[in-house]
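Of the protein chains in this complex, all but one are displayed in their positions.
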Amino acid sequence: MTSEVIENREVAGGIFRLTLAPDPFPATVAPGQFVMVRTAEGMDPILSRAFSIHDVVDRKIRILYRVVGRGTGCLSKRKKRDGIGLIGPLGRGFTIPKTMKTAWLVAGGIGVAPFQLMIRALRSRKIHTTLFFGARTAEELAWYRDLEGQGVSLVVSTDDGSLGEKGKIVDVFRKQILQYQVDQTCRVYACGPRPMLSAAARLCRDLKVQGEVSLESEMACGLGTCMGCVVLTSTGYQRVCREGPVFPADSILWE
Amino acid sequence: MTSEVIENREVAGGIFRLTLAPDPFPATVAPGQFVMVRTAEGMDPILSRAFSIHDVVDRKIRILYRVVGRGTGCLSKRKKRDGIGLIGPLGRGFTIPKTMKTAWLVAGGIGVAPFQLMIRALRSRKIHTTLFFGARTAEELAWYRDLEGQGVSLVVSTDDGSLGEKGKIVDVFRKQILQYQVDQTCRVYACGPRPMLSAAARLCRDLKVQGEVSLESEMACGLGTCMGCVVLTSTGYQRVCREGPVFPADSILWE
Amino acid sequence: MNKRTSFSTPDLAVNIGGIRMKNPVITASGTFGYGEEMSELYDLSSLGGIMVKGLSLSPQPGNPPPRICETPAGMLNAIGLQNIGVRVFIEEKLPMLRRWDTRIIANIYGHDCGEYAEVARCLNDAEGVDGIELNISCPNVKKGGMAFGTDPVETRKVVKAVRRACRLPLIVKLSPNVTDITEFARAAEGEGADAISLINTLLGMAIDIHLRKPILANIMGGLSGPAIRPVALRMVYQVARSVKVPLIGMGGIMNAEDAVSFLLAGASAVAIGTANFVDPMTPLKVIHGIRDYMIQYDMTSMQDLIGAL
Partner (left out) sequence: MNKRTSFSTPDLAVNIGGIRMKNPVITASGTFGYGEEMSELYDLSSLGGIMVKGLSLSPQPGNPPPRICETPAGMLNAIGLQNIGVRVFIEEKLPMLRRWDTRIIANIYGHDCGEYAEVARCLNDAEGVDGIELNISCPNVKKGGMAFGTDPVETRKVVKAVRRACRLPLIVKLSPNVTDITEFARAAEGEGADAISLINTLLGMAIDIHLRKPILANIMGGLSGPAIRPVALRMVYQVARSVKVPLIGMGGIMNAEDAVSFLLAGASAVAIGTANFVDPMTPLKVIHGIRDYMIQYDMTSMQDLIGAL
């Protein structure tokens, strides 16, 4: 489907928020799902890029992205009213069991992207939610203050200690969670770099709490047909784009 | 070298005028020379496109182009302040002998592009100049009224007769030139589609008047190194980008 | 020109070595799964045919990731033919696929001639497979794959073995990683192939200069996409001039213009591969575009178009 750029704003150094009006608007969108985006007109780059759905407002889809390479570089130059090709929502998002009472969201850097929509879903179910958000520098975090007004507790950390606690967000999370009594009504959701996810998965295993991780992988189709995006799980290779991107933390063989 | 887009304006349906500020500005620019332009960022399309230098104003270079394919399509989307890669001026332009008194410019369609700069050169030498300008429709011609103020006689024709005379501009030119006494102080300059150029060349031969034609060809380098752009002349294959794009009309083997 | 006044819709039907297709547009093996996912996007009955992901006798796990890597106007893949095995395909996927009014072509490979033949036999006995595409050209598995497609003697052997094992229309898919593609086409034709499809991917590689290692876990992979189109088109042109069986052309076809150029070069049908990833609607657009082209040039049947260079 096609979409129109409503806004493409740099919300922090190198981090953009892109608001798209897809036509037609998809029937359902679940937190943790993603879209495949044609970052450029023409064939350079040729493959679409996957982006978590950051938010849905007013029949618009938002994605949050960091400019790292060719695809995101092109995307950052798209202007208001440009048309952008889009497929989605795709994949399996986060699951929120009926009995759940407490959600811990652990985000590393741009891994925070899917949690805006997730927070909306959790709040509508009145689930007690804490977002642990780690980034390299204060600047990457500062813009995210809007989240504070949304009824979630926010714990932040930076690698350099320039804002919030100093250190890796998983370590901060570990310290805090150890003070809780965890049970089946709690769940951990993590999105970020792979080392962070595997650390979060280990923590979940140690604490015997259910965890879900949102993975990234090189994708060609995003639809499940190319078999390019697989990750090794306890049941063999699974497609990140179809069986994921969200997997039970304990199903991934982190090696 | 790089250049900054100052303006990229659609002056008629599908015809754009692009004003570029090159850095550094070239030492010399002669009418009939061209520039190689990187129409897109990235590699789609990968080759630069050649465009005649349409005009030079205020240390800016102007080109006039019609959107026909991928390259010109991309170019039409470049916005003010964008950076565009550029090489030039390149090639050999029109020659204006000292003894010249009368210039007949014959332009077909977008082939009118180099003649704006040419008219400036001719006028500064006080050479009596007539521009024969043919196009498919009135719209392609109408915007060019600015030329009328510049001290040149303007004769126009359209394929459908919607403006000026009806028919091919070479035929219109033939009819008029037959009324003149041609000698060595007259010269014909033609730019446009190949059939028009070969017709103009035949006319020059018949009337024994010197003619120069500006050719197009598929170009890779524009510099003379790839040997891709050759045209068959009486002295063998010559590079349009180096020995041309302007050739003596009688040197080309039109086949 | 006068035909134009009749406004008759051109007939896009083709017969590829016994497989009758309503139009010449097929989806290439490995780029369309078993059709399941794509059926969520559009009606698969629009397609001339579907070439399913390469099937082997037993299920295969495939190569470790990273399996794909983007390249200029193309991509490398080293999937390693991960698949569910021919038996599970027949039981679980084929019934679903049969619901669509399109031709189902099973792409197969084996580790040796016996295995190739065995896979073909299974499909022959199953209900609802319209043809077999013999993949002797996959660069991403050690045994069974490119070795068969880069040695004419091996090509002959494997085609002969499969030819004996099944009565289904047999398409042999050639590797472009050879000096003279026509030699392999003639070998396949000589052993009774009903059609030839070309090209599979070009063997390529990419390196991560910061990690200082190949990007693909498998080191090398197969290059596909528009980058390889000029090579594919050249091979189709060459092969069309050296065999009589119909050809299915593929390699970097992104739109109807590309498809028409393959048909003009001598292919009787085309397959869309990598383009499915770039725009999943490509096959439908190609079908419409071929029709428009035929109308523009007053062509009434595919015979007017195929090889009309």
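Chains here go by letter, A, B and C, matching the order in which they are written, and residues are numbered from 1 within each.
The criterion applied here is as follows: a residue touches a chain if its C-beta (ideal position, glycine included) is under 8 Å from a C-beta of that chain, and two chains touch if they have at least 3 such contacts.
Here the structure is a predicted model, which means the values were calculated and not measured.
Partner chains of the missing chain, restricted to those shown and counted over the full complex, are A, B, C. Checked against the full complex, the candidates C:Leu123, C:Val158, C:Ala206 or C:Val245 give a single residue touching the omitted chain, namely C:Ala206.
Screening B:Leu47, B:Leu163 or B:Val182 for touch with the missing chain picks out B:Leu47. Within the whole complex, the absent chain has one touching residue among C:Leu12, C:Leu233, C:Ala269 or C:Met302, and that is C:Leu233.
Not every partner is drawn; the one left out touches subunit B at residues 38, 43-48, 85, 87, 217-232, 236-237, 242. The chain not shown here touches subunit C at positions 71-74, 76, 150, 177-180, 202-207, 209, 212-214, 220, 223, 225-231, 233-234, 237, 252, 257, 260-261, 264-265, 293, 308-309. Although one chain is not shown, part of subunit A still touches it, namely residues 43-44.
Assume only the chains that are shown with their structure count from here on.
Inter-chain contacts peak for the pair A-C, counting C-beta pairs in contact. Using mean Cα coordinates as chain centres, the one most removed from subunit C is B. Distance between chain centres (mean CA atoms), subunit A to subunit C: 36 Å. Once the centre of each chain is set as its mean CA position, subunit A and subunit B turn out to be 54 Å apart. With touch defined as above, residues shared between interfaces to two or more other chains in subunit C number as follows: 72-73.
Listed for subunit B are residues 43-44, each touching two or more other chains.
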